[in-house]
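To start, the structure itself, in structure tokens.
What you see is the complex with one protein chain gone and the rest in place.
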Amino acid sequence: MLKKILVIVLSLSLLIGVFAGCQKTEEAGVIKIGVAAPITGNYAEYGKGFDVATQMAVDKINAAGGINGKTVELVLMDSKGDAKEATEIARKFTEDPEILAVVGDFSSTCCMATAPIYTEAKMVQISPTASHPDYAGMSEYMFSVMGRQDAEGPFVAEYLAQKYVGAEKMAVIYLNNDWGVSAHTNILKRAEEIGLEVTAVENFVDGEKDFTATLTKIRQTNPDTLCLVMFYNELVIISKQIKQMGWEDVKIIALGPGISEQIVQLGGADVEGIATSTPFMVSPDNTVAVAFKNEFEQKAGFTLNVHSACAYDATNMLAKAIGNLGDNVTREAIAAELSNMKDFVGITGPIIFTANGDVFRKYLIAQIENNKWVQKTDYSYVD
Amino acid sequence: MIDRIKKLYTDNKTIFLIAGLAAMIALPFLIVKGSVMSIIVKILFYVILASSLNIINGYSGQFNIGHAGFVLIGAYTLAILANFGWPIWVLYIVAGIVTAIIGFLVALPTLRLRGIYLALVTLGFSEIMRLVALNWTALTGGPMGIKGIPSPWFFGLRSTAPHNYYYIVLFFVVICLFTSYRVINSKVGRAWMSIREDDHAAMSLGVDIRKYKSINFMFGAFWAGVGGALMAPFYKFIDSSMFTLDEGFNILSMVIIGGQGTLVGPVVGSVVVNLTTEIFRFADEARLLVYAVLIISMMWLRPQGLAGTSKSVIANRSIRKSKQVLLSKLSGKKEVK
Partner (left out) sequence: MYFLEQLINGICQGSIYALMAIGYAVIYGVVGLVTFTYGEIIMMGSFSAFYYFIAFGNNLWMALIAGFITAALVGVVVHKVCYQRFLDAPRYISLICTIGMSMFLKNLATILFGSEMKGMPTFFGGKFISIGTIRVGYLQLIIIAVVIILTVLLTIYLKKTRMGMRLRAVSQDKKAAALVGINVKTTTLIGNCIGCGLGGVAGILLGVYYNSVLPTMGGMAGLKAFSAMVLGGLGSIVGSAISGVIIGVVENLGIALTSSGLRDVFAFVLLVLILFIRPQGLFGKKGN
């Protein structure tokens, strides 16, 4: 009997030991910021951009002496663009008392899925890219620096489609997720107001590869312009399949991918002439931005896209807010500090949050010419 | 080694059970870190899911490879009704019942199908459920999933913190294992096993195969539904990508690795599989390679699973011998050794 009890006690203590071994000791003098980004998967280009840009921001801050003498450390986690993965990451971040705030995630769906978890923990999630109009308003701890779809959608319909490419009959294909639904609704709304005829609206679910049937269906309606609301993977596949079908007389415009390098690399000659909207592009006379762009491209190995620039700005904003708070840094205080910040100027221009916690932006038009993204209009195009 | 552990266990059943339960209750006090605790909660989810699949595959010998479909129904039932303001505590059970009804509907026409055909129907069912959840945007949120699923309240505590939610899940795990134990050792359970070993013999002994097979499917589906419903408030977010066929295969692998047709099997399987994949988390994508190798080597070395019985057809033994054992069991005699 004694022996048996001994065995039980031993095995129990072993079990406890295993779990106790997982507990880590705390470090002092470090400020930790979480980064949730799709490092792998369908949005990998954007995720890698997040990684490089946030690290660049932190390196600069640390080189200048850190925040109030403390060094900043990033904790990067790969959400794969998957909302379930993102919620698990959110749980890990909120449960780690050392992590003060989070930069991320890429997609609106991920951000909106994690919002309740961060809100419960009173932790700031500042997304570089989530542009769903409802996201930032979900709580006072949610922020977004990219701009909103109810600003970009109308721009795409009125200026990119109607004014720039001269569309008269347009068909829309959108990615069926939070962002895509919101983006295309805003396009359709403005299109109706300005009398731009929309001949067909089709959607697809993330991961779809065969668009032949959908394109055949759309071609029947004879549009002169195709508006693709999606990211680089599907955009490239659709452009290729359009070429494959021998459908030459259609102009392609895109909302979503920004000036993505992957489009040019994957698409080659098949994506020539695609035009897209972007809130930001580096102009040669902006020396700070040019220096940033060069350094980014050297580190990342691909062209700077707007998403990475926003990630850089988001990290810097967060650092500034933490710095302003001095010794009174709490998760909760960072949110108030961010929403009151009126003097931040980033790579992508001045950022001042609205009452919701997001930003209204102006947009540019860029187009692929000879395998390169070229800026075609400036901010005054709207006037 | 394994057999010796098993012997030690069978000799001291009560001590082990009480000590185990006490340890389980004490566990959250010993573990500070929430992320470790949430791994343990995840293991418990899979204990329920694997046990429920084991009821179907392990005990009645039907081959269900689309278990994720049942889990999906449970999770979505809770998430949808919770947003209508139903209390979560009630919904755990409601989700189980709804899933059991669906399980019955799946079982009904499949009763005359066997082996590969039944497997195919469950596969098709699972994928159809996932695709319906993916496309019925008005009800299920479609690709956007359902967000912000409310947490149950538990003695004034917000219970989705892993340390609190653990107790809710543990409660259901205990009930699940206990009811399974009771059912398996009842007339119903013996009927299931007789169908598994040899359905013609069972029929000739007067077992109503259709009735017991559908009870079996409903019981398994019920607990799959409860398991799914338990997951939803914990993750606070569900979408159809959580219930792919691969997820069904994942549950199936746990049952097989642990050992089908035994109560402890799925528990062992869930612990082993989840711990392996967590330990190798640092290896990122390679951890699934480890998992894959684990599955394959189990099939090579011990197809009946870590805790599996070697007395049944599922253990790759001669059917005749196992039939003898079972028939003697059925007729109430002691095992011939």
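Chains here go by letter, A and B, matching the order in which they are written, and residues are numbered from 1 within each.
Convention: a residue touches a chain if its C-beta (ideal position, glycine included) is under 8 Å from a C-beta of that chain, and two chains touch if they have at least 3 such contacts.
All values derive from a computational prediction rather than experimental measurement.
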item	value
Contact partner of the left-out chain, one of B:Met37, B:Ile88 or B:Val121	B:Val121
Residue of A:Gly29, A:Gly246 or A:Pro284 in touch with the missing chain, whole complex considered	A:Gly246
Residue among B:Ala26, B:Leu139 or B:Leu289 that touches the chain left out of view	B:Leu289
Hidden-chain contact residue, picked from the options A:Glu202, A:Glu297 or A:Glu332	A:Glu202
Positions on chain B contacted by the hidden chain, ascending	57, 63, 109, 112-113, 115-117, 119-121, 123-125, 127-128, 131-132, 134-135, 142, 245-246, 249, 252-253, 256, 285-286, 288-289, 291-296, 299-300, 303, 313-314, 316
Touch residues of chain A, complete complex, unshown partner	40-42, 44-45, 176, 202-205, 207-214, 216-217, 220, 233, 236-237, 240-241, 243-246, 248, 266-268, 270
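To be clear about the criterion, only the chains that are shown with their structure count from here on.
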item	value
Distance between chain centroids, defined by C-alpha means - chain A, chain B (Å)	38
Chain A-facing residues of chain B, complex	8, 12, 15-16, 19, 23, 27, 30-36, 38, 134-135, 137, 142-145, 147-148, 158, 162, 235-239, 241-242, 284-285
Footprint of chain B on chain A - complex, ascending	4-5, 7-8, 12, 15-16, 19-20, 22-24, 40, 78, 82-84, 87-88, 91-92, 95-96, 109, 112-117, 120, 176-178, 181, 205-206
